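Input: a single structure, listed below in structure tokens.
Every protein chain except one is present and positioned as in the full complex.
Up next is chain A:
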Amino acid sequence: MSLPSSPPLLPEQDLPTLPTFAPIASASNAGLRALNRKRQLSDYGSPSSDPPLFSDTTSDGGDASHYEEQPRRKRLVRGPWWNVGKGRGQSLRRSMAKTERLRNGDSGVWMGSDESEASSDCLISSQQRMQELAMQDMADEEMSSDETLPNAEALAARLVHGCVDKGKEVVDLSDRGLIHLSNATLAPLHQLIRPSFVGVTHPPSEDEFSPLTPSIQLFLSRNQLTALPLELFNLTNISVLSLRNNDLQHLSPAIARLNKLKELNIAGNNISYLPWELLELLDRRGKHRQITVRPNPLIEPCDLSGPSPLPKANFTRVMQTEELARCTDTRDTVNNLRCKYVAEQGTLSMRGELELRLKLGRMLRIQYLQEASKAGRELKLCREELIYLASSAVQYFRGDGTPLRRTGSQHAGGEEFAACLDPTATAPSGSGSASTAPSLFELALHSLQTNFNLQDFLPKMSTFPGISSSLASAIRLAAANTHGLGNETCSTCGKHFIIARAEWMEYWFHGWSSQRELTSEAVLPFLRRVCSWGCARPSEAGEFRC
């Protein structure tokens, strides 16, 4: 998240009635403000001529034309927002000071280059200073459960520093008994540079710079991590990341930020579904990536044990190339197969449906590749197929993030995410139900998130009876996003959002083309979340990635 680009507004000369920032004044105002707030909020809901809590006092609320004249001008407001604006200023200053410090620390690495006769003492002292800074950061880190930094993590921090000092790209923190890993422990890896250039005495030129960029291999396997530090997803120079054998329950969508990743291992965790963004990583588009997902307790679209319900001879036979070329409409061919099955054997089970869809996806994929090669386009193929199979029922959410209608039992062993034939059957009806426009709630929440320091506002929120519990949790989420990795990305339109309006699970086949029958090992569940009801459009049968 970027820092606010402008400082908070200060009282202007033409607004003489507004209070100043003087601490004494604010202290004496505090009681008054609390009173004011209380009265205001108990009035919420009854007719009152009091001016609104946060609107500009200079506009009497009714003078619409006056309001229209200067719609964009930010004006000072009275009430608790004073505190918010003020807090924002302070923390901005604080974080600016922090950046300054860090920058000084950074330049210390290049001390030798800044001045030709800089002594090695100078270098050492600057390294020490950097370490001190890192330790300070560690102390700053708010960790409620950590009065004493656990030995395991202190050791990990030392190992990380060792790697940074030596320019070692393989950072092995595996088997260290880590139960928690903080941002500060990993942050020094930002300073890691390739070893061959550590001794140089001149600043690197443009050409020399890219070889300096390390290719970090971070091993965190065989620990007891239940969560990953956010800083991990900012280390974009990671090429190998092993999280094997930990206690992770989720993999953050932010994994997609690590775009230099060549190898990812999340096997042996407690992960039941994958973020949609991982599909993009699996869809290599020519990049060679090795992603190991299993074993993990991944949820399944339906029962995939036992033999296929489809008789082998008729249904799962491979289509010959010339046969495919004759298929003017591949979808019709598969529909005919379905009708044939229903006529001969009765109702088609979900498992059978998925196998027909797999067949459809495979046929369409081969046709696509044939056309591409006819057109002379060269395609870099993955060896594995990535074919859409099915979706769970879409769960819709209201503007404030509460579920619209329960679909299935909640979190009962993945039952709620069982594959279904019509995922959007529960779509809300009525005008605007398929709108892709953001809700007013989202728009206002986003404005709140960008213009105020929510971190300072959160502690005061409980004193606000006008804020419903769903609104409070929405504000907390917005604050957490600012503090962490930013807002989520819509899996359909790519827009950022704070409150998801719908989510569902998509099951994709990920396996070899030689595999005839569906097995649970070849099906991956991906959770999709979207910004609007209109974006709740699951993939369609026959979709594939190359």
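The rule is short, and it goes like this: a contact is a pair of C-beta atoms (placed from the backbone, for glycine too) under 8 Å apart; a residue touches a chain by one contact, two chains touch by 3 or more; residues count from 1.
Please note the rule applied: contacts and distances are computed from a predicted model.
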Candidate names "Ubiquitin-conjugating enzyme E2 1", "Ras-related protein Rab-30", "Methyltransferase" or "Elongin-C"; UniProt protein name, chain not shown: "Elongin-C"
Filtering A:S174, A:Q217, A:S349 or A:N451 for touch with the omitted chain leaves A:N451
Touching the hidden chain, out of A:I179, A:L471, A:L485 or A:C546, is A:L471
What is the set of chain A residues that contact the non-displayed chain in the whole complex? 44-49, 51-56, 59, 61-62, 64, 67, 71-72, 74-75, 77, 81, 398-400, 430-432, 434-441, 443-448, 451-452, 466-468, 470-471, 475, 493, 495, 534
